[in-house]
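Missing here: one protein chain of the complex. Every other protein chain is in place.
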Amino acid sequence: MTVRVQRENFDPGAEMDALCAGRLDVGACASFVGLVRAANDGRGVAAMTLEHYPGMTEAALEDIVQQAGRRWNILDTLVIHRYGELRPGDRIVLVVVIGAHRGEAFAACEFIMDYLKTQAPFWKKESTPDGQRWVEAKTSDDDAAARWRE
Amino acid sequence: MTVRVQRENFDPGAEMDALCAGRLDVGACASFVGLVRAANDGRGVAAMTLEHYPGMTEAALEDIVQQAGRRWNILDTLVIHRYGELRPGDRIVLVVVIGAHRGEAFAACEFIMDYLKTQAPFWKKESTPDGQRWVEAKTSDDDAAARWRE
Amino acid sequence: MSMTVKILYFAALRERLDRAEERLDLPPGVATAGALRAHLAGRGGAWEALTSVRNLRVAVNQRMGGADTPLADGDEVAFFPPVTGG
Partner (left out) sequence: MSMTVKILYFAALRERLDRAEERLDLPPGVATAGALRAHLAGRGGAWEALTSVRNLRVAVNQRMGGADTPLADGDEVAFFPPVTGG
């Protein structure tokens, strides 16, 4: 179970390989990469700055990953989240979950993304042709996280 | 939209990168890799042979991917499925779905895997200490595919 | 006017029949996948697997079919156990 919060880019394929390396009990590897889009809510995005809360960010991500580990029978998990200035096409976040079976790996991976969106202290500021603006939290993200509470 | 059925191994990271290359509209890349486990249903597995139905396999996978494209707002999809003799730790299948938003990419990726498990003409034969045996289809796979029909 | 079909067998069924494929002139009255299956099972011996194997699947011209799927001259008909890919 690994959580990394970093400025640097990451290589999803290399991270997936490293998580599976040397094990023969992995039947399923579900992963997610979030990227910066050149347009958001109809506005052009030239750059995006991700602010975070050092210390709490790592603790919040570790808590989310542990919750996933209690809910599903999975083997290991990796979360990498970047901060700092990013450009369209840049990777923001990686979540990889490995397990014996696909259903639990998929569920845990999506759960981690949904909770991360509403629980991890990151904030996005976009540079658009009209100037800079802070991205508003989406109610759809709250809804996505809430469905796991049933 | 690409479907490949091949004997050769594949590189998930390189395939994900190629699918996203040159586009700035991708916010979400959901992927799944299925691998051979060294034990299945309590039996050791020394090797696995995947038989398929050339021609129909490609058509069935393309049909599943097209269904996903009609159901969800996604940008592109890649499915690679291997056949032939595989060893524990070897990759069997890769599904990558890219889209603007994570919810639809996740759903389409899981849908493709669930349908592939019940609709694509592949059969697995395991070499175990007790000899060779054909893997039985699981009712849990039928259940997983059925939940998308609601 | 005879109707000829190509028949394919896969996986455990192929092994039980010890045959991967054959060409067959359909006997009179055999006009659906289900009728063909019953006709083949009527050969007896290992061929009874065609009716005894649980959940046997059929594809006609590389599309999943059922007992009622009609057959035409030149069709490719495949019988196989439930699939287990992925």
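Labels for the chains are A, B and C, by order of writing; each one numbers its residues from 1.
Just so we're on the same page, contacts are C-beta pairs under 8 Å (C-beta built on N, C-alpha and C of every residue); 3 or more make two chains touch, one makes a residue touch a chain.
All figures in this text were calculated on a predicted structure; none of them were measured in a lab.
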Item to check | Touched by the hidden chain, restricted to displayed chains | outcome: A
Checklist entry - Of A:Val3, A:Val65 or A:Met113, which one is in contact with the hidden chain? => result A:Met113
Item to check | Of A:Arg37, A:His52 or A:Arg102, the residue in touch with the unshown chain | outcome: A:His52
Checklist outcome for this item: chain A residues touching the chain left out here are 34, 50-53, 55-56, 59-60, 81, 92-93, 113, 116-125, 134-138, 141
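One rule holds for everything that comes next: only the chains that are shown with their structure count from here on.
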Next on the checklist: Taking the mean of the C-alpha atoms as each chain's centre, how many Å separate chain A from chain B?
Outcome noted: 23
Checklist entry - Whole-Å distance, chain B centre to chain C centre, using C-alpha means? => result 27
Checklist entry - What parts of chain C, by residue number, touch at least two of the other chains? => result 86
Checklist outcome for this item: Residue numbers in chain A touching two or more further chains are 102
